[in-house]
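One protein chain omitted, others in place.
== subunit A ==
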Amino acid sequence: MAEVEETLKRIQSHKGVIGTMVVNAEGIPIRTTLDNSTTVQYAGLLHQLTVKAKSTVRDIDPQNDLTFLRIRSKKHEIMVAPDKEYLLIVIQNPCE
């Protein structure tokens, strides 16, 4: 448990990171540093997007798989690291 917290804290303390959250395979947030409503929104939307991206990659090449998803927007960058059971979402503001 301490490891989990420590890792999350480490990620959160990076320069420019706005928020971090861990979401389960169904899109239900487990750990988060943002407030509830934002977390729920991010979790739901990004979970669906990750599923779609994963299926896209596998459709093209069944032996391929999605490892990382980065969405760059005007204001910040959303990084999604998928796994079999969980999803790690980090939001960073790259330029100061």
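The working rule: a residue touches a chain if its C-beta (ideal position, glycine included) is under 8 Å from a C-beta of that chain, and two chains touch if they have at least 3 such contacts; residues count from 1.
Note that contacts and distances are computed from a predicted model.
Candidate names were "BHLH domain-containing protein", "Palmitoyltransferase", "Dynein axonemal intermediate chain 3" or "Large ribosomal subunit protein uL3m", and the UniProt protein name of the unshown chain is "Dynein axonemal intermediate chain 3". Mapped onto subunit A, the footprint of the missing chain covers residues 1, 3-4, 7-8, 10-11, 14-17, 22, 24, 26-31, 40, 43-44, 67-68, 70, 72, 77, 79, 81, 83, 85-86, 88, 90, 92, 94-95.
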